[in-house]
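There's a structure below that I have some questions on.
Only one protein chain is missing from this complex, and each of the others stays in its spot.
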Amino acid sequence: MASDPAEAEALDCERQIIVEAQRGNLNALRPLLEKYATPLYSSVILPRVGDAVAAEDILRDTFYTAVTKINQFKWQGRSFFAWLRQIAVNKAYDLHRKSKRQRKLADSLRRELPSESAPESSADAMLIAAQERAISRERIDGTLVEISERYRTAIQLRLIDELPREQCAAKLEVSIGTFDVLLYRAVRAFRKHYGSR
Amino acid sequence: MAHDDDIPTPDAPETPAETAKAKAFGELVEGMVSDQTPPPALAFEDRALLETATMIRAGSHDAFDLPADRRNAIIDAALESGAGIERDAAPQSSVADELAQRRLRRMAPWAATAVAAAAAVFLWLRPPGGQAPVNERPVPVAQQSRPADALVGRIDRAHAGDASARIDQMFADRSAGYRAVRFRRQGGDQ
Partner (left out) sequence: MTRRAFALLASLGLILAVFAVATSCGNTSDDPPQRSVTQLPDPGEVIDEPLMLAMSRAKNFHHIANVYLQDGNVDAAVAEVRKILTIEFPAGAPEAQDVLLDARARLGKLLLGQAKQEESLRVVDEGIASATRESYFLANLYTVRGEILETAAPNQATDEAKQQMRHDAIEAFEKSNEMQLVIQRALAKEMGL
């Protein structure tokens, strides 16, 4: 466990940055935004929306909201990342809700709103990111068990283990074309079950 | 979307149409795994499946970096937008404002006198001892006894019985707050 004084100091740094920003110097937020951009993007947003362009848009919207509403942020001894995360999750949910066809997925995400942990130090922002990845992984694993084993294997090999198509086909003892079909069906099956969890 | 409801079993024979779609999807996945940007014009189902594949991959891997130039562009845009809103909100001066400001300047000495009088009364009435003692200062939330909803978040059905994990979480959180309380009492300040 990191030393308390070090954590307290890092957290106090964040607090001072926020105070400065709330006084009108918005640029003071830059170091925080730089620090949290990638964990927010890769651990919180992208696993929820699946599209890199949409994920960047949500990240941009998240930062925009955070910057323009910074005066509404109330310091409660928690890392700023927790607030950014909450904004991002809400926006990901809104994105899916806007698309009628994504309603099931939106409902699935809604059930996760807002899993708020209350770490007291900025170091724990990384813990939140790790927790996010664990939640994403759990969500994926939970869906994988609901689809057929062969589909599960296809997804595991190609998307999780990231083996080349040829190797995946060889492991399953099928042609590349047949593996393509397996993967296609597997992802369709995953998608069908994912939104209904 | 109509096809989502009838997904063939793994051993079902493939149709030529399905084979073609699967091949195209395979190539999209190939591009995704190589971190290429997908084509802008994709059929809805293809895009939806690609998103699903990306979600699976992103949720299973740690390294999904946002390139530095994109990150900086996003941050710049957010900060500029925020500053723009502040600039736009700045009030324009008007004759009415000028008159109001002159009235304020005339009133200022009287207002200051009233405040000074109130301050004198306050100082006279204030109990001795100067600054409020440490333990009467506002207590940070993290050091307060409070509901744990914000900490644990929504409890879904699958975790309805996981009280053990939640008490661990609560205890760890409150332990940190309790340490800070003791630190304050020993003369340290937050």
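As written, the chains take the letters A and B, and residue 1 is the first residue of each chain.
The rule is simple: a contact is a pair of C-beta atoms (placed from the backbone, for glycine too) under 8 Å apart; a residue touches a chain by one contact, two chains touch by 3 or more.
Please read these numbers as outputs of a predicted model, since none were measured by experiment.
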For the chain left off this view, which of B:E27, B:D76 or B:D168 is in contact with it?
B:D168
Touch as defined at the start, partner being the missing chain; which of B:A24, B:L42, B:A77 or B:I155 qualifies?
B:I155
Contact footprint on chain B, counting only the chain that is left out
108-110, 112-113, 115-120, 122-123, 126, 130-132, 136-141, 143-150, 152-155, 157, 160-164, 166-168, 170-171, 174-175, 177-178, 181, 189-190
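Note that in this section only the chains that are shown with their structure count from here on.
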Distance between the CA centroids of chain A and chain B (whole Å) is 12
Could you please specify the touching residues of chain B with respect to chain A in the complex?
1, 3-5, 7-10, 14, 18-19, 21-23, 25-26, 29-30, 33, 37-38, 44, 47-66, 70-72, 74-75, 77-79, 81-83, 85-86, 140-142, 150-151, 153-154, 156, 158, 169, 173, 176-177, 179-180, 190
Seen from chain A, its contact residues with chain B in the complex are 4, 8, 12, 24, 26-27, 29-30, 33-34, 37-38, 41-42, 46-53, 56, 59-60, 63-64, 66-68, 70, 76-78, 101, 111-118, 120, 133, 136-137, 139-140, 142, 148, 150-151, 155, 158-160, 162, 165, 176-185, 187-192, 194
